[in-house]
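One protein chain is absent from this view; the other protein chains keep their places.
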Amino acid sequence: MPDRPMIEIASVTRTYGKFNALDDASLSIRPGEFFSLLGPSGCGKTTLLRMIGGFDTPTSGTITIDGQPMLGIPANRRPTNMVFQSYAIFPHLDVEQNVAYGLKRLRLDPAEERRRIDEALAQVSLAGFGKRRATELSGGQRQRVALARALVMRPKVLLLDEPLSALDKKLREQMQVELRTLQKAVGITFVLVTHDQYEALAMSDRIAVMFGGRIAQVAAPKDIYQRPVNRQVADFLGGMNFIQAALVGENGTAIEVETMGFGRVTTPKPAQWSGKGGAVTIGIRPERLRVLWDQETARHELSGTVVDRHYFGEITHLVVAIPGMDAPLSVTETNDFGADDIPVGAQIRIAYEPDALVAMAD
Amino acid sequence: MSPRVVFPNRMLPYLLLAPQLAITLVFFYWPASQALYQSVLREDPFGLASRYVGLDNFRRVLADPNYINSIEVTAIFSVATAALAMSTALLLAVMADKVIRGRGIYRTLMIWPYAVAPAIAGMLWLFMFNPTMGTFAYMLRATGYNWDPLLNGPQAMTLVIAAAAWKQISYNFLFFVAGLQAIPKTLIEAAAIDGAGETKRFWTIVFPLLAPTTFFLLVVNTVYAFFDTFGIIHAVTGGGPGKSTETLVYKVYNDGFVNLLFGSSAAQSVILMVIVIAMTAVQFRYVEKKVHYG
């Protein structure tokens, strides 16, 4: 069964007293996939990860890893390993001893053990650091030790609990690339928990966005970003202009709406379309709105007045009031044509593609 | 580069230190100097006749086979008490760490024995195990075991060790619980996911990480066994049978306050002082090196 999922989560619920940490979550993760659980704190992502790892038990529902039901199987007997947010480096052991900790149980012959330690350290670019004390390492190095310690056990699934959150921005971005490269090299299924949408977008093959113990949407990064199923998902992943619209017509896959400002638009039906009467929310990302300069024209354009502006170095955020719309639009424009010189009060024109308009479930 | 506090007034730091210095002087250095002074004198109890004898008191003490016996007794007693008190406390702390429901109650209950005065603790154990009136003694004898700590030295030693250790378990327990809580749970989980079973996790991760606590308690327990157990020994065995539970401190008391040999008693306290200073120094110099302070 080559297409068998690596991890199958079926209707998993976890309650603590009256509180539902996870509510009827179902998910399927493919072999070799870099999968992210994304959401704000308290959304249940870490709970789900810990249940996959065997540190927590579902109240109901089942978790299957590589075809094996995991009910009652303790953490140390699962084909998973984990990189903890705090790295959980054993402070009294040196790097090599940390990496070798789990290997000892396997009782390999010394040469083989040596080889695997060196291999793991090389994978995380820590060759030659074996004798360092864990306390002598930088944050990034500790992160690598934690990775090496997990990889050396050759798990089928590697769980990563906010592994980069303690690093500074630059190092974090560098590690994102490294992690992604490493994952492709070793071919192990990675499940990453993060609250940082950019991290999730940059690294993942697919992302599950979670809120309040529920999985809101599972999709590839671009789909999640471009076609969020609801306002909450849209909001969490970045800025979004929400536009009131009225339903005009619908067929099996698309709906036609009459919008404020954007006229009549046809867009694909959102995944959780309930067909409730009349009002529909349409969204468009601010960077999909483009300022039109001088005599430049576009097939679809709007005009309005700049009421506020925010300068961010490489980009500028313009807040533009459009006649006929109840709320101003956010427009993100790169500064290479001088968007940073547009003053408040200026009359401008904005271009958009109707494709960029997305209908949402709520 | 660290900021330095500068006192505007040169006297202020000394003034602030004064109460502590005064207490140290009055309660530590003054008695210690008195002991030193007494240790080179020989006088009758009332101090009516006093003469300087140099180091003669020390010579007599060190040549006394009873004193050598007392050193042995102290060594056995201290090592056993510290080991028993610490290992039991650690075991209880590890178990209490796992309890979720009612952990506060368990911990409070565990702390109670520490509030018991040593002499009272001694009396409790005496009432349980004294062959003439103890409940447990009666039960032990009923099983056919010849329990008689009044005449059997090793049994008496076992009894005072148990009583002394029991008293100290609470204190150790508190520190071990705190020490265990200070170990990040993820370390334990990381070890677990790497396949280590509970026992292995304990010895390879928890125990090494507890080392600073353990070392601290080792020093505290040794000092406790040396000095604070006087009340227990006094109540339970009175140093007997024979001299089989007469520790150094008990001998200092007995020679000074029962036998009224002040010179000898003072000389013994000076020796005891030197032993404790030396032991603490050794512990810090050698044992601490092996301790990892996270």
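To keep things simple, chains are lettered A and B as they appear, and every chain counts its residues starting from 1.
Assume a residue touches a chain if its C-beta (ideal position, glycine included) is under 8 Å from a C-beta of that chain, and two chains touch if they have at least 3 such contacts.
Here, contacts and distances are computed from a predicted model.
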(message) Name the omitted chain as UniProt records it, choosing among "sn-glycerol-3-phosphate-binding periplasmic protein UgpB", "Succinate dehydrogenase hydrophobic membrane anchor subunit", "2-oxoacid:acceptor oxidoreductase family protein" or "Sarcosine oxidase subunit delta".
(response) "sn-glycerol-3-phosphate-binding periplasmic protein UgpB"
(request) Please provide the labels of all shown chains that the missing chain touches. (result) B
(request) Identify the residue among B:Pro45, B:Gly102 or B:Gly197 that touches the chain left out of the display. (result) B:Pro45
(message) Can you say which of B:Tyr14, B:Phe136, B:Phe257 or B:Phe284 touches the chain missing from this structure?
(response) B:Phe257
(request) Mind listing the chain B residues that contact the chain we can't see here? (result) 42, 44-49, 51, 60, 130, 132-133, 148, 150-153, 238, 240-243, 254, 257-261, 264
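The rule is short, and it goes like this: only the chains that are shown with their structure count from here on.
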(request) State, to the nearest whole Å, the distance from the C-alpha centre of chain A to the C-alpha centre of chain B. (result) 57
(request) Give every residue of chain A touching chain B within the complex, in rising order. (result) 53-55, 74-78, 80-82, 84-86, 88, 90-92, 101-102, 105-106, 135, 146, 149, 153
(request) Provide the residue numbers of chain B that touch chain A in the complex, in ascending order. (result) 184, 186-187, 189-197, 204-205, 208-209, 211, 292, 294
